[in-house]
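Scroll down for the structure; my scribbles are underneath it.
Removed: one protein chain of the complex. Kept in place: all other protein chains.
Presenting chain A:
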Amino acid sequence: MAVLLIAEVTGGTLGADSTAKALSAARALGDVTVLVAGTGVDGAAAEAASFEGVAKVLAADDAAYGNGLAEPLADLILSLAPSYSHILAPATSAAKNVMPRVAALLDVMVISEITAVVDADTFERPIYAGNAVQTVKSADATKVATVRTATFEATGKGGSAPVETIAATGDKGLSSWVEDKVAASDRPELTSARIVVSGGRGIGSEENFAMIEQLADKLGAAVGASRAAVDSGYAPNDWQVGQTGKVVAPQLYIAVGISGAIQHLAGMKDSKVIVAINKDEEAPIFQVADYGLVGDLFTLVPELTGKL
């Protein structure tokens, strides 16, 4: 069987971590061809070709693919689809935008956010904000799926697949890019960071969130937030960890002032080690935490930052 894996590409750069994790799911299904679509993707294509187990890389370099617009990218994927039994992509916001469109154009169901590959037709995926896991078997000719990367190990480097340049399939001009507002940061990316420090409603204000950032910087960690903290304006939207935000599975997750609503747990419960700091010893977060510290976070967090 042949698998087409749509690589994560942002501004010409390969999203190496998410692509390498989705590759692990793809390799379980057959020979993997990686599609690298964007502008200025030579470097990204070469990097994709260096992952183990990649049979071929297809590079599509065109302005139409530079900003993740769904319509032209869906048409490109559709033109390649007849050669593949499976079309997979890491479940990034860009892939969640385009993959259902691809599936509908192929008249197949999309299988969103798979967490395990059972066999060529059968996959596990979380439903109800992670409160249940469904095993589904697809009867469709082509399986179109997004991969929840947090549950797969990254495939290592060591391959040297050929890179083939392919032509763009045009742009009908249905949509156009206006601007991106991306926060510049030296911190690691939230979904691939080894350590994540997250703050919740208990932090109390945007100013107090600096305390979370200081602890994160001391640990070389990414910063996350609960939905309550984001909705209260303490932290920007793209820091949100949870069912409707990002799903993370770092080696260490430190939850500060987070009560542990189900929606938040769905986004971090696969973390290897969870630490919870909260003044309420009955908070549900302690039911999933490996190490719980009950007390005033305004005393404990600076103390922790100082002693590390």
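We take it that a contact is a pair of C-beta atoms (placed from the backbone, for glycine too) under 8 Å apart; a residue touches a chain by one contact, two chains touch by 3 or more; residues count from 1.
Heads up, the rule we're going with is that contacts and distances are computed from a predicted model.
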| item | value |
| --- | --- |
| Protein name, per the UniProt record, of whichever chain is missing from view ("ABC transporter domain-containing protein", "O-acetylhomoserine aminocarboxypropyltransferase", "Cytochrome c oxidase assembly protein CtaG" or "Electron transfer flavoprotein subunit beta") | "Electron transfer flavoprotein subunit beta" |
| Per the touch definition above, residue among A:34, A:70 or A:193 touching the missing chain | A:70 |
| Option touching the unshown chain, where A:38, A:126 or A:224 are the choices | A:126 |
| Absent-chain contact - pick from A:21, A:86 or A:246 | A:246 |
| Interface with the unshown chain - residue positions in chain A | 10, 67-71, 74, 92-94, 96-105, 107-113, 122, 125-140, 173-183, 189, 191, 195, 219, 227, 231, 236-238, 243-244, 246, 251-252, 269, 272-275, 281, 286-294, 300, 303-304, 307-308 |
